[in-house]
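Note that one protein chain of the assembly has been removed; the remaining protein chains are unaltered in position.
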Amino acid sequence: MTAATRDSAPPSETEGTDRGLERLVFFSDAVIAIALTLLAIELPLPEGNDDAARWHSLGELFTGEYLSFLLSFVVIAAFWSVHHRLFQRVARIGSWIVRLNLLFLFTIVVLPLATRLHRQEGAEQVGVVAYATVVVAVGVSLLLLLWQLHRAGLLRPDTPPGAVPGTARALAVPVTAFAISIPIAFVSTAAAQYTWLLPVVVLLVVRSYRRLRRA
Amino acid sequence: MTAATRDSAPPSETEGTDRGLERLVFFSDAVIAIALTLLAIELPLPEGNDDAARWHSLGELFTGEYLSFLLSFVVIAAFWSVHHRLFQRVARIGSWIVRLNLLFLFTIVVLPLATRLHRQEGAEQVGVVAYATVVVAVGVSLLLLLWQLHRAGLLRPDTPPGAVPGTARALAVPVTAFAISIPIAFVSTAAAQYTWLLPVVVLLVVRSYRRLRRA
Amino acid sequence: MTAATRDSAPPSETEGTDRGLERLVFFSDAVIAIALTLLAIELPLPEGNDDAARWHSLGELFTGEYLSFLLSFVVIAAFWSVHHRLFQRVARIGSWIVRLNLLFLFTIVVLPLATRLHRQEGAEQVGVVAYATVVVAVGVSLLLLLWQLHRAGLLRPDTPPGAVPGTARALAVPVTAFAISIPIAFVSTAAAQYTWLLPVVVLLVVRSYRRLRRA
Partner (left out) sequence: MTAATRDSAPPSETEGTDRGLERLVFFSDAVIAIALTLLAIELPLPEGNDDAARWHSLGELFTGEYLSFLLSFVVIAAFWSVHHRLFQRVARIGSWIVRLNLLFLFTIVVLPLATRLHRQEGAEQVGVVAYATVVVAVGVSLLLLLWQLHRAGLLRPDTPPGAVPGTARALAVPVTAFAISIPIAFVSTAAAQYTWLLPVVVLLVVRSYRRLRRA
């Protein structure tokens, strides 16, 4: 395959790659940091004619727009954590990694747009489906990155054998939950949004199970 | 504790951590830099039909919206300075540091929202309480970072013994001042905002005392 | 020439240049990352009174504003990739490189403005011409950077002889396509926009040809 061939080019052709890798990571961080910060920009403020009305309005925002903002912050932060851990294992990069990483950044840049759509009043079905689709796209682009890093032998030799399948599983859980929520949204948008909490449940169950096994 | 165990993992398991630490610091800087710059985006401009009216309008902005912007700039810059000095002492990071740092970044991202709420006319009580709460949250998240770095032994061995309690004290002063202002705001929002100047007073008193002791 | 003389200053005068080069690259990345993320900020959301109307509205956005956003993302990402690969070959920088890079960043900062103009309804001729002009300006500024790096001998000694003409050709293709589209836009804006797809066609043809030659 062309991709694999290019990415596994001999060291002589990949000189300067260290700087290239560092810059790729840096550029990704800048894009993610901006997407994260922009989430809060267009959030509405509580409104009302007196303090009581404004406190009430604030309470409503917490169960609506602010909750949606929190969800997107957690989603971006979680994907950043995976990207952060994954790239600590990367030894070299190739042109396909650059492209897949740009695809990943594209999905990250689209996420604040999907967040706006999700919190827009009265657009429930479109908003829920679009949001879930973008989250799935972020996760899938990271899975593609992981897959290409693995098959082209770009990970550091000291990467433990369990790291790749472990990361794949960590990504598959939210991808599956958000993918399942898409057809559900056409029946019930509320049910679809509860599905998004599934990864948290799975995480808690897995942890309890491991703790029990160790004990 | 799981947290401590993970964070104090043996060197063999934390290879690549240097790059991870650098990236964490970098990512934090990008988020803080954006939050800082966004503070000025939505500031109103002086208005009026002639020069005299516009100069008058500018004067009013200086004691209102522009003062509020200056306060938030100083608050974010001060917390960045603490983060900057603290992370120069960090030797390694673990997954709990990543999470606590994301919590810190969350509070930083929310601060421009709280600033907008604070400077919104007529929302005094909600604005003052929300602003003080977010500042307390920023400080507490940094205190949690400091505490976890200390207890999991992630600071460099050459960290002077006084550095951790010194940083804790430096954070405790503004956290206390803003925390005290929250109940005060329900009685008088003006008094609550004067309380925010307390850290400056404390700083000046401490410095004069030290200068006297040395002399 | 003054430019060449300054840029090829002896090592003794360019100490600290490594940090200067790193910072130039970093600063460029930050500007490009922000321009990339800002593209999505002002995108409109689907509107309508019921789900069917909103799905229809979303479909229309995909062939209009969202397509325009995707185009700009691809354009900025492609130019970033060229900048990324080019600067891996750079050994030293001089004051002319700093200036030409600032010119490049200027064109990048203007691109989101041109994108907004391009997607503004009813401004077709102005929008198409302005957009094409800015893309040409981005490409030309990168060509100037490449030319100055080459003539002042600032590239690493291990740069393969084909790297400079190869990068020049990779830049010349989109620059030519967008330049040709400018006069075309005064006759037909639709035809002008189809011209923008030319680089993709050229790329595919070149690749097929190379694959055939190798086989």
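Quick notes
So that you can tell them apart, the chains are marked A, B and C in the order they are listed, and the count of residues begins at 1 in each.
The working rule: a contact is a pair of C-beta atoms (placed from the backbone, for glycine too) under 8 Å apart; a residue touches a chain by one contact, two chains touch by 3 or more.
This structure is a prediction, so every number in the text was calculated from the model and none was measured.
For the options C:A78, C:A91 or C:L113, the residue in contact with the chain missing from this view is C:L113. In the complete complex, the hidden chain is touched by one of B:L36, B:L71, B:V109 or B:V164, namely B:L36. Residue-level contact of chain B with the missing chain is found at 25-26, 29-30, 32-34, 36-41, 43, 45-46, 51, 54-55, 58, 73, 77, 80-81, 84-85, 87-89, 156, 158. The chain not displayed touches chain C at residues 15-17, 19-20, 23-24, 26-27, 30-31, 34-35, 38, 41, 98, 102, 105-106, 109-110, 112-113, 116-117, 120, 123-126, 130.
Rule of thumb we're sticking to: only the chains that are shown with their structure count from here on.
Chain centres here are Cα means. That of chain B falls 38 Å from that of chain C.
Chain A and chain C have centres, each the mean of its CA atoms, that are 27 Å apart. Those residues of chain A in touch with two or more other chains are numbered 26, 30, 34, 38, 41.
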